[in-house]
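These notes concern the structure reproduced below.
The complex appears here minus one protein chain, its other protein chains still in place.
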Amino acid sequence: MTTKLFGAPVQRREDPRLVTGNGRYLDDLGQGALAAAFVRSPFAHARILDIDVTAAIEIPGVVAIYTHEDLDGRTGERLPLLIPHPSLTNPMTAYCLAREVVKHVGEAVVMVVATDRYVAEDACERIKVDYEQLPVVVGLEASRAAGKLVHAEAPGNVSAHMVQEVGDTAAAIAAAPHRMTLSLQIERSASMPMEGKGVYARWDSAEQSIRMYSSTQTSTGVRAAVAAKLGMALVKVECIAPDVGGGFGVKILHPWPEEVLIPWAARRLDAEVKWVEDRREHFISSAHERAQLQDVEVGFDDVGRVLGLSVTFWHDNGAYTPYGIIVPIITSTQLLGPYKLGAYRVEFFSMYTNTVMVTPYRGAGRPQGVYAMERTMDAIADYLGLDRTDVRSANFIQVADMPYDHGLLFQDGRPLIYDSGDFPASLAKLKALVGWDDFSAYRAKAELAGRKVGLGIGCYVEGTGVGPYEGGHIQIETSGRVNVSTGLTSQGQGHQTVFAQIVADELGVPIDDVFVTTGDTRRFAYAVGTFASRAAVMSGNAIALAARNVREKALRIAGEALEVDPGDLEIVDGIVRVKGDYESSIALATVAVLSNPLRYAFDESAKAATQFVGTGNADLSRPPVAEGDEPGLEGKDYYSPPRATFANGMHAAIVETDPETAEITILRYCVVHDCGRMINPMIVEGQVHGGVAQGVGGALYERMVYDEAGQLLNASFMDFLMPYATEVPHIETDHLETPSPLNPLGIKGAGEAGTIPVSAVIASAIEDAEGFPITSMPISPDELWNLRRQHAEGIIPDLRRGSRSVGTTTETAQTAPPAPTNPPAPTAPIV
Amino acid sequence: MKPSAFVHHAPCSVDEAIAILAEVGHDAKVLAGGQSLIPILNMRLSAPGHLVDINRIGGLDAVEVTPDGVHIGALVRHAQLERHVGAFAHLPLLRQALVNVAHPVIRNRGTTVGSIAHADPSGEMPAVLALTEGYVDVDSSRGTRRVSAADFFLGPLESCLEEDEMATRASFGRFPAGTGTAFAESTRRHGDYALAGVAAAVMVDDGLITSARVSFVSVTPTPGVLDLGQLFAGIAPEDCDWAGAAELAREHVDPDSDIHASAEYRRMLVGVLTARVLAEAAGNATANTAATAGASVNTSGPGV
Partner (left out) sequence: MGEMTQRDLTQSDLTQAEAEPLLEITLRVNGVMHSASAPARRLLSDFLRHDLRLTGTHVGCEHGVCGACTVLMDGTPMRSCLMFAVTAQDHEITTVEGLAGSVDGTGPLAMSPVQQAFIECHGLQCGFCTPGFLTTITAYLHENSEPTEAEAREAISGNLCRCTGYQNIVRSVLRAAEISRERGVGA
């Protein structure tokens, strides 16, 4: 059987276990552990005056209660600043348990450890904390105004201020034939995985070591941080990421306070301790993302080419900055998208507010950047009366321009150089898929029926596979079983399948013999983590390289055993055989036996490797393990790219807005996606679907609502509106593959693609339906209805093209009968 | 999010239940479906010392259809009532409204009487009770009393139930022959609480409207009925200008603003929905020319 698995929609090896209820997520482990719960601040900014735990101690089942004063050694210090940056001049991180002051609702103040979570929550309720409330800063406008400060150490509430410029933007804009400014706004959302965070730790007092499990995107990161904070040798701490119920970025930050406190308590109490975050905790004490205010100034020519683009934005980073300013840096750089601009200047202020901190959420700043760029492209097209795709095409980087150096530094500190991509081809595919050129006719028909429909578009480029590295290790056992490990983690991306596909192809073994372990520091200790759409690129390539190492060794040993040149050998279905002479063969399992000269015969296959049973012409002058060689059939390698590899995509959507109620329905959603070669197209498509769903949520439903006192008003699934199946449209996808020239497998990342342009696309479509600009997202029917009223009153101008129907006569909709409640079926067949 | 501790009582009869309530009612909640109560307990927004779990009481799960209405016991689940063929035949409005109550899985457990007793202004069934001029039977150790829909709801989340009382039965009145009904609500997501909802009952006799009444969801503190008869009496449905009703409805309601929608937007929705459901109800009335106790065809049922 020689069917290639790379590129095949192989069914997932994870699934049989998961669909039968045999997953092992964090809370499935440690059934006998003590349970932790936290008293969290009810105020957004307050001084802690007193903590009285006397009523709580009496509760049967309470084992321990801790405040900051109990935290010894480095656990009492602030949590680390993971990613420093010269522009991050006023960073601030939290303490594991608040010390003297709290800076957002939800900050942990007291930790209770009890026999179970019910009892722990009882105890938390009885703990009385006296606070003195302090002035609260909520929202970017209040933060900018800086009437009150979140941190005295951060004047003006600014944590970071950064400018990047290529060319003389002011001059370019001034000299341009046309100029325009836009003010844009995006609101906060959050990753919101279905499983919250969780930590489970076991202290081994005989070994003086910790084994901990965390629902994390980086077990190596957590391990290192915990060892540092607990003052332990790295070798005494192991961290395993079990099955993880979604991450989407929120689980890349480390160490969370609980990731330090739970192992600390386990050691302190010489017990197993577990903490499982509940939903309310997740809302008020993990992380959010997306909120920005953006001012754009652009100068362009008669065909819409951007001659100068100047963007200033304010980024809400919440109360603390442990992840640094990665998100606004990504906004700054990925804003450029598939375009080559004349001159570009981007300036941002990262601002403190007394709210939950901001760390990456799928897209990690790209959605905001794409939003700014794509709204600008639409505005230019409107200004000039040109087709929106023609304006974009005029600005595209062409295939001949690749590799294209923007002259900026990307989030990995390396030059922003696009390696490959065919933007005109992607656009052509998208236009064909959505029927771009037929839309005017469709709209005219809809308007006759009294319906309002609009078509929107958004393009993006995504830097994926950022370094510094990932590694892969492969070991073939004497049974023929192939063990594969890599240090990064999995949260549903199908790594146990896609990495097995790579190994099965590279080695020539049945995929059922391949077993992949991720995220376990005991199995692979050097890794960075799963984020930034990097896992397939980084670990996929490392594992491929490791597989090639093993294959080479296997062929060498087999060649000696069969007395043929390794170059004449191939491996098929786990059998090493001479090409064209299948009689001459040896099982890979046997090669594994031969690779490890033994003194003792443990079993039948071991017998074959013992010292008196050599291969035919064993050279007795040579040592059993040759110099420079190692026993066993293993291979390890790392992949460390010089820079990121750039995927891209374009989305289009057709929306309908109800003329009376302003309810918004997505009639069609189309995606053209290029992530280079795809290891498993089924999994890639699944990633796109999931990303689009989160994008739709962020465009039409999800928004974190804080009141002026810093209370999160919608800290539950009842009021934070994540889309159900009825809110997510059917997604039509088409693919392009421009292989990456930067890595051996030619692949690019795909994890975030679906999410990145959706707010821009939906805004573009609604604007097209309504005939006036949409500058603030997300948008609800109420908000759209209000904008309509403002537009009717002249407060909001028309789009310059006036009538929504470009090139047709107007005034068709007003006298038509009311729209039916259910829009007619969309033009594309539903698959 | 775990609830506080409580003493669990599992009475096997109404008498047992009300005896318990007589003793500890001041610090107790009645547990039937729990779909509204248990989230509240899990979030510790309420911490009653006692829970009177009535799920073991026999005889409370009956749906009774009589000439004057549809009567349901306290353990009738929404789903059960939604699917009840006889109830649908006699009072299609029940199913028309029920399919909007949360999600099917919630309806499998939640009870209609419980939802009425909860008196949430966003509840659909209180509005139906009001429009059908129904009533609730309330039991306590002091006896049984019957409370009309008009008197049952005192305010948002506040019913007339005393601490020692339990609602054991709700009765929805039956509309006269020739009545068509409809229900519509607007939500942010499928299955969410309504931003605004309207139930309508329109009676048509000999091709002319004789009665037109509506009640509301989410936009009044308690469910009430707006009688639009004077606008449409004696007019044929096809000649009605429902926009007038929309105006009256908008004036009648008193919506609040919250993070999902402003009061003004809800008010606008009320107008739009009122016009829609009146037209639909009138259409259904015309279709239901045969007004016997047999199954009537109602074109605005679910899935149509």
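All chains are identified by letter, namely A and B, in their written order; residue positions are counted from 1 within each chain.
As a convention for this text, a residue touches a chain if its C-beta (ideal position, glycine included) is under 8 Å from a C-beta of that chain, and two chains touch if they have at least 3 such contacts.
Given the structure is predicted, the values throughout are model-derived calculations rather than measurements.
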| item | value |
| --- | --- |
| Among A:F248, A:Y320, A:F524 or A:F772, the residue in touch with the chain that has been omitted | A:F248 |
| Options B:H26, B:H103 or B:R142, residue touching the unrepresented chain | B:H103 |
| Sole residue of A:A319, A:I683, A:L712 or A:I774 that reaches the chain not shown, by the stated touch rule | A:I683 |
| Among A:G7, A:G61, A:G450 or A:G746, residue touching the chain not depicted | A:G61 |
| Absent-chain interface as seen on subunit B, which is shown | 1-8, 10, 31, 34-35, 38-39, 41-43, 51, 53, 55-56, 79, 102-106, 108-109, 190-191 |
| Absent-chain interface as seen on subunit A, which is shown | 9, 11-12, 14-16, 18-25, 27-28, 31, 48-51, 53, 57, 59-67, 69-70, 115-116, 118, 192-195, 243-246, 248, 268-269, 278-279, 491-494, 682-683, 685-694, 716-718, 722, 724-726, 728, 730-731, 754, 830 |
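Note that in this section only the chains that are shown with their structure count from here on.
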| item | value |
| --- | --- |
| Subunit A and subunit B: spacing of chain centres that average the CA atoms, whole Å | 44 |
| Subunit B contact footprint on subunit A (complex, rising order) | 117-118, 121-122, 125, 278-280, 660-661, 663, 701, 705, 713-714, 716, 718-719, 721, 723-724, 726-727, 780-782, 785-786, 821 |
| For the subunit B and subunit A complex, residues of the former touching the latter | 1-5, 39, 43-44, 186, 188-193, 259-262, 265, 268-269, 272, 276 |
